[in-house]
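The other protein chains are all here in position, but one chain of the complex has been omitted.
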Amino acid sequence: MGFEDRQLPQQPGLRVRRYRPRESEYAWTFGGVDPVDTVRPGEVLELYTEDCFGGRIRSATDLPAHTIEFPFINPQTGPFYVEGAEPGDTLAVHLIDVSPARDWAVSTSVTLFGALSSTHITATLQDPLPERTWVYRVLESERAVLFQAQDSDFAMRFPLQPFHGTVGVAPAAFEARNVLVPDAFGGNMDSPEVRAGATVYLGVNVPGALFSLGDGHYTMGEGEACGAAVEGAMNTVLTVEVIKGQACEWPRLESDEAIMVAGSCRPLEDAFRISHSQLVRWVAADLGLSLLDAYQLVSQAARSRIANVVDPNYTIVAKVPKRYLPSEVEWMGGAHRRLTRLGSDYLKAVGREPVWAPG
Amino acid sequence: MGFEDRQLPQQPGLRVRRYRPRESEYAWTFGGVDPVDTVRPGEVLELYTEDCFGGRIRSATDLPAHTIEFPFINPQTGPFYVEGAEPGDTLAVHLIDVSPARDWAVSTSVTLFGALSSTHITATLQDPLPERTWVYRVLESERAVLFQAQDSDFAMRFPLQPFHGTVGVAPAAFEARNVLVPDAFGGNMDSPEVRAGATVYLGVNVPGALFSLGDGHYTMGEGEACGAAVEGAMNTVLTVEVIKGQACEWPRLESDEAIMVAGSCRPLEDAFRISHSQLVRWVAADLGLSLLDAYQLVSQAARSRIANVVDPNYTIVAKVPKRYLPSEVEWMGGAHRRLTRLGSDYLKAVGREPVWAPG
Amino acid sequence: MGFEDRQLPQQPGLRVRRYRPRESEYAWTFGGVDPVDTVRPGEVLELYTEDCFGGRIRSATDLPAHTIEFPFINPQTGPFYVEGAEPGDTLAVHLIDVSPARDWAVSTSVTLFGALSSTHITATLQDPLPERTWVYRVLESERAVLFQAQDSDFAMRFPLQPFHGTVGVAPAAFEARNVLVPDAFGGNMDSPEVRAGATVYLGVNVPGALFSLGDGHYTMGEGEACGAAVEGAMNTVLTVEVIKGQACEWPRLESDEAIMVAGSCRPLEDAFRISHSQLVRWVAADLGLSLLDAYQLVSQAARSRIANVVDPNYTIVAKVPKRYLPSEVEWMGGAHRRLTRLGSDYLKAVGREPVWAPG
Partner (left out) sequence: MGFEDRQLPQQPGLRVRRYRPRESEYAWTFGGVDPVDTVRPGEVLELYTEDCFGGRIRSATDLPAHTIEFPFINPQTGPFYVEGAEPGDTLAVHLIDVSPARDWAVSTSVTLFGALSSTHITATLQDPLPERTWVYRVLESERAVLFQAQDSDFAMRFPLQPFHGTVGVAPAAFEARNVLVPDAFGGNMDSPEVRAGATVYLGVNVPGALFSLGDGHYTMGEGEACGAAVEGAMNTVLTVEVIKGQACEWPRLESDEAIMVAGSCRPLEDAFRISHSQLVRWVAADLGLSLLDAYQLVSQAARSRIANVVDPNYTIVAKVPKRYLPSEVEWMGGAHRRLTRLGSDYLKAVGREPVWAPG
């Protein structure tokens, strides 16, 4: 374990480094943690991320209440110090590949957690729901995961759609935040948009940005209702760029198909307000539209998504497909285009295609 | 105007009636209004619905504050008394066709309305945003509407996706509710799922159900952020069925692709909780799953959508695609299948295909 | 039963009428109900109001789920047509006396109701809390009610503080609303400020205003956490005045000690926003202060109260004591002062003092 340089014969110019954290190296907060290493823009990182349970829930009899000790849940790989990243800049993290590292994954219900349960903060006097663990098999050739009910022989395939629930940088204002929290610094947003091919833009608050990621999901329903996706370890390949002198108040995302902003807050309508007002202002600025024209455009063209309704802040991702935007615009200075090209070089060199089942 | 029988030579067995309300016949509440006529299950209604502004906003200089007098906004066509519908039953309303009745439509910003504005209830001391009206052209051959910015020459096509913002029955408990409100009785849910090909299931609260509909939208972004979609009059064709002895607590929807429940409430997370808990219980009951297994299934398979974050109640539509459910299940006793077949007969007879642009 | 004229020998000039509804005469909505009689400003009404359970819960074995059939809960005495009240006016309802009509009262927990329970709209998959009924004895000489625990021999006195949970007029926009709902028309606000000596100002939406009241509480904690106060029938004496040409967007209240506005909404912060922005604007207008100066005054002088966190809308009552306001101001044209004098004449004539235990 530790960092290891890799040479890709097909792309000798690419600097590629592999890193799998030791048990003791995972981070449990965004901010307040020393970096595990320094990363240079343009180099490719091959990372291993553990699942949110630290890999300790492996069978139907492993239940969160007995297996997990708070706050050792949702381990993050990192943080990484990015060379040249300064407060006021934006860090672009481009996910080249996000691949299941195991042929199984798990989901659970968790005591006093989840959208359809009272919680420690939506507190009631009722008894909690019982905990359960469902083990999923990965059917890689079918690009599916297999759900098996516990109380009957019902079974069903869901699409293999791997993404990271968590990616973030150190917060502003000297804060250190638990890795279950999504906020302006990113974190546990639980959005399926954080997938291979996407670029996540995060405002830099401290020298080096100190980004980390984790919480791999093999598939997830909109909102993550029960509080857990199909949780699994990941082999993830990414690269970064620093956009100098451009701040980013809330996480922006870009794919080949859309631009997005993630807003995280409670109540859920405030997550909607944050993400959509940020998207309106971004569109207005970059298209030279008036605020009201941009408001109108976003109101009719948004294909926004509920990300999570279970974490300490809820997340909504405001999204406008690029087909409703002028094609010539270079969002965020063209970082996504550049990073996608680099990712494409890497993928060609290793002969891989990221997996993402439709549905 | 008034009701008019139509004979379709190609389908002489189909009872088809056409109705276009007189100016004075529109309804301004759900409940508390006498029916305009009685409808028999199995007959086809060809209806005209006016846009939410009563057709009075037609140019950029027509602004809501001067043109519309509250509560005369969002006129509903109906209500219709459905023969045989009794409290405790469910009314299935199947939309066969939802077609723009004009080649233009409008959207506006409205004083103290919309998700990115303070309102009469999310009350602040700030000045309101100004009102604006955008007139859209319908480009029918391109299956698009044309957005033209007001403060620059920016223009963009959005897909023609006609649906009804509002469909509902008389509420329970002797209530009469304003037509801007979505709630357990349906109403102003503003969900693009209420489109041609969909069946809406509404629990019957009063004899005859007294359903009405309106608020045609030619296209809309997720959440209807500014408070108005691209609003237009509609020619809509529908048919109904009464499901005897089966109540329906919140509006259910079914299409060929998915089953859904609409929950409407504030804050937005409660709309999520309503819709998803109802969907979990529905799936559990109809698939014979335990509650926790159904919770797990919905958590991983939901493709739920934000409908509106602007009305007196916000709406989220919990949705599970049928491809993640056993194909043999007859949801709601098979009403959607039967009504779709009837709709298909009608469409063949009139030689039409409903329009719905992808995207 | 029915209306009955009364002559007070000591105040022959006072027109006094007594009314106790017949079982079939209670109202179950605000709006949508014919008036039981016409009331003239300046006359005194002696009314009987039944408790929220219609008097049917009388012992620990009477539980809501078995005893009450929705929507027959929270019966209202009225509505009364007030002579001269027109839309755009404000109705002032002054409570002269609010007295327990029985020497017992009850409170209950109710399935899926209450602030510390999931509900039909804050919906979870957990089992509901069990229902329980607590019977309270009224200790009139001690101005207390006696709480007796059910699962132990713990007993405690709470202060006798009688008030009406519900008072309201017909809503605007042709609506009829269930009597459990508080909103701009008043209704089920559940505020202890609606007590003897207080004047409630309600904007008139329909000719005659059509006000009604009910839901007597002998005592209640802030927020009505479990969903029920100590519920009891009331003998209530009141009088009304019509303030011509002055509208009132949300219910205002005035006592000898304070001015107040009740805001009802979800989430609870919106109830705070409504009530406080309305109070700021009222203070600004009547004191001739700028909006920002009034905002500052209210921010430092408010003694606002949580009313309910359990009803379909939550209620907060923004309140500024008159000791922080100029003493010479005539709020709402001096209606409270005039009505208090009339009430004082009545009380002298009948030789009564309203009861309100400190605490």
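By letter and in written order, the chains are A, B and C; residue numbering begins at 1 in each of them.
The rule is short, and it goes like this: a residue touches a chain if its C-beta (ideal position, glycine included) is under 8 Å from a C-beta of that chain, and two chains touch if they have at least 3 such contacts.
Nothing here was measured: the structure is a model prediction, and the numbers come from that model.
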Absent-chain contact - pick from C:Pro100, C:Gly223, C:Pro251 or C:Pro312: C:Gly223
Candidates A:Leu8, A:Ala172 or A:Leu347 - the one touching the absent chain: A:Ala172
Selected residue (touches chain absent from view) among C:Ile73, C:Met189, C:Ile316 or C:Ala335: C:Ile316
Contact partner of the left-out chain, one of C:Leu180, C:Val200, C:Ile306 or C:Met332: C:Ile306
Residue of A:His94, A:Arg132, A:Arg195 or A:Arg266 touching the missing chain in the full complex: A:Arg266
Contacts of chain C with the absent chain, listed as residue ranges: 107, 109, 115-116, 129-130, 132, 134, 147, 149-152, 154, 156-158, 219-230, 266-269, 272-273, 276-277, 280, 287-290, 292-293, 295-306, 309, 314, 316, 319-321, 323-326, 359
Touch residues of chain B, complete complex, unshown partner: 116-118, 122-129, 267
In chain A, positions touching the absent partner: 28-29, 31-32, 70-71, 120-125, 172-178, 263, 265-267, 270, 273-274, 277-278, 280, 291-292, 295
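Rule of thumb we're sticking to: only the chains that are shown with their structure count from here on.
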Averaged-CA centre spacing for the pair chain C and chain A, given as whole angstrom: 50
Mean-CA-position distance for chain B and chain A (Å): 34
Contacts with two or more other chains, residues of chain B listed in rising order: 266-267, 273, 277, 280, 292, 295
